[in-house]
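Here the complex is missing a single protein chain, while all its other protein chains stay put.
Chain nomenclature is as follows: A and B, assigned in order of appearance, with residue numbering initiated at 1 for each chain independently.
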Amino acid sequence: MPDRISPPRITRRLGSLFQSSLFRAIPTAAGVILLNFALLQMVPGDAVDALVAEAGSASAETTALLRQQYGLDKSSWLQFGDYLNQLAHLSLGDSPRYGLPVLDVILQRLPNTLLLMGLALTLSLVAGVVIGVVMALWKGKWPDRVLSSLAFVLYSTPGFWVGLMAIVLFAVKLDWLPSGGDGTVGAGLTGIDKFVDKLHYAILPALTLSSFFIAIYARLTRASVLEVLTHDYVRTAQAKGLSSWQITVRHVLRNALLPLTTVAGTHLAGLLGGAAVAETVFGWPGIGRLTLEAVQAREYKVLLGILLLSSLLVIAANLLIDWLHGRLDPRIADRSRGIEP
Amino acid sequence: MSHSSPTPTLERPRPASARPATQPVNHWRQQLGSTLLGRFAAKGRLPADDSGHFPLSEPRHRWPVLRSLSRSPAALIGFSVLLLIVIVALSASYLYPGDPLDMAGAPLLTPGEDWQFPLGTDALGRDLAAGLAHGARVSLMVGVTAALVSVLIGTLVGALAGYFGGRVDRVLGWLIELFQTTPSFLLVVVVVSITQSTIGIIAVVIGLTSWDTVARLVRAEFRALLNADFVLAARTVGYSTRWIIFREVLPNALPPIIITASVIVASAILTESSLSFLGVGDPNKISWGSMIGTGRDMLRSALYLTAIPGIALVTTVFCLNLVGDALISALNPRLRGRAS
Partner (left out) sequence: MNAAAPFNQPGQALLRVRGLKVSYGDFEAVKGVSFDVAPGETLALVGESGCGKSTTAMAIMRLLGGRALISGEVGFDGRNLAQISDQDMRDLRGNDISMVFQDPMTSLNPVLAIGEQISEVLRRHRGLSRIEARAEALKLLKRVRIPNAEARLDDFPHNLSGGQRQRVMIAIAVACNPRLLIADEPTTALDVTVQAHILQLLKELSQEYAMGLLLITHDLGVVGQWADRVAVMYDGRIVEEGSTEDIFTAAQHPYTQGLLGASLRLDSDSHYARVSLPEINVQRGANGQIRFDLDSHARTVTARDADASAQPILELRHLSTAYKTRQGTVTAVRDVSLRIATGETLGLVGESGCGKSTLSKTILGLVKASAGQVLLNGVDIAGLDERRLRSHRPFVQMVFQDPYGSLNPKHSVYRILDGVLKTHGEKSAQARSERIFDIIHRVGLPPSAVWKYPHEFSGGQRQRVGVARALILRPSLVILDEAVSSLDVSVRAQILNLLADLKQEFGLSYLFISHDLSVVKYMADRVLVMHDGQIVEEGGHDLWQNARHDYTRKLIGSVPVPRYAPADEESVPYANPAWQTVPLAVLLSRIAI
């Protein structure tokens, strides 16, 4: 009968870890809000100017009166207070062009972008890690050289160009995949069928978006695996007589992939930017394309709403990643958190 | 053998029992020196010349970094191509005077069709080659400016945070975290559309969104270096803080900064091209991205309109990355002899 074994103390550690992550996230979120407000203030002209422009012209007194009415003549501090109040009520203002609250406009498109980003992230992680491991294990031999060169080229290519060339190859020449849009028009699909159809259209944009990151994760994994292979515990594992497979998976990979989680967090912001480009190239109706539309229409509220929401999204995702990292690396929980270099 | 005892310039209270240094040097020390140091063991005499003057500088070759770089074929190729691009960029106004956005010839000439326009023309009859040359100038200018801005701000912030620690570190760390969380591309788009869309502003704004990487790096380096033994030793000797930072810490922190700078140049060029592609760039200047953007409508019919500027773009960034990679091995004295 085995001795009674006490349960691991992981659960206790996670609670305090999550608290400290949260603790760090709040000032960052506050900073994001502050930044957005500052940018809002920088916008040339305001709502009243827009109204006046539409009306043709107005006297100075009318303009001043209108400002007073809309509360736009208050000091910056008070305006900031108004802004916070507005945020607390989960409102980002209204969009005249779309005739809807800004938040609604954004939320309409957000799921599409999230789908795209999710697909791209998964693809780049899986492909990147596999390629990176292959490169590391065959270091110096031809698989490594070929893959490294390919990764290098991919890493140097802008996403939009990859997208365009992908369209030329897959959509035009081979006709395997659609060249744009998010669903077959006029097919009247619903439910699961609609989703599958959507996925079909998401493949090329996701591939485009992930291209840069596949290269990065491949190089990172390669470097990480090569570094871990020099660590002493790998030698200990060999001294135990374990098989290569056991050593690679249990000892090497479990440690080599840790830095990836930290890095993946910093790439989320980059993914959002890349999504803007990929969505434009493929006509994918997400918030990236919305950004471009808003720029062209000078819809600053929408623009800043997107900026704010995406920053908050990145903060939330980073919290998740911190939690994941804490689960994977038991050393983290016992270190007090500062800013990781 | 004997040697003169040097007179110290500072007076030091000498313990009464001290003996003057007139002991003959034991022969074993010389033997030890020659065995341990092998080929560069001298005869053991002090290297004063006939007039009693001592050498003040080293009699051997310098610039180990450049020598190491010149041995890597990848670095050489990358560097030469980059040099070519820089030359083309600088001489763009001479090679292709006038505004590249002006119509120059018949529209939609394919490359090689008319020898006046070796790379062809676009739908509006603009010369592709002129566009490439002027576009090179734009890309490089944006890349270098953005890198300079981020390195300057990032190094300053990172150094202050790493040096002072404590509250200063926390505040600056918050600032770094803020810029790291905000999606940089979106931020650039927003700021550029709020202000003006000119090359200068684009370059500076891209720099303002990339400094956080440099700052984190510099902060980590400073923190590690300031605790290193040789810095402690420097403090023991009594060097001033300024001396320590500039002479001891910075030279060791510089290599990663240089490498990051090369990465930022590459990524700034990519960002600028994405901006121009989307139509958010400077409308008065031609850029490789804008060329690809206008050529996009004719993807199926006139592929060369997107392919040629695309290849130029990829080549430039590729060479920058080659040089950056070579720098990583060259700047680490322990890796200098070996290939990665």
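The criterion applied here is as follows: contacts are C-beta pairs under 8 Å (C-beta built on N, C-alpha and C of every residue); 3 or more make two chains touch, one makes a residue touch a chain.
Everything numeric here is computed off the predicted structure, so don't read it as measured data.
Asks: Give the residue, chosen from A:145, A:173 or A:240, that touches the chain omitted from the document.
Replies: In the full complex, the listed residue that touches the missing chain is A:240.
Asks: Going by the touch rule given at the top, which residues of chain A touch the chain that is not shown?
Replies: Touching the missing chain: residues 2-9, 231-233, 235-243, 246, 250-251, 254-255, 258, 328-331, 334, 336.
Asks: Residues of chain B in contact with the chain that isn't shown?
Replies: Touch set of chain B with respect to the missing chain: 3, 6, 8-10, 12-19, 21, 23, 25, 28-29, 31-37, 40-42, 44-48, 53-56, 58-60, 228-230, 232-241, 243, 247-248, 251-252, 333-334.
We adopt the following convention: only the chains that are shown with their structure count from here on.
Asks: Contact residues on chain B for chain A in the complex?
Replies: Residues of chain B touching chain A: 173-178, 180-187, 189-191, 193-195, 216-217, 219-220, 223, 266, 270, 273-274, 277-280, 289, 292, 296, 299-300, 303, 306-307, 310, 313-314, 317-318, 320-322.
Asks: For a test of understanding, state which residues of chain A touch chain B in their complex under the given definition.
Replies: 24, 27-28, 31-32, 35, 39, 42-44, 152-153, 155-161, 164-165, 167-168, 172, 266, 269-270, 272-274, 276-277, 280-281, 291-292, 295-296, 298, 300, 303-304, 306-307, 310-311, 314-315, 318, 338-339, 341
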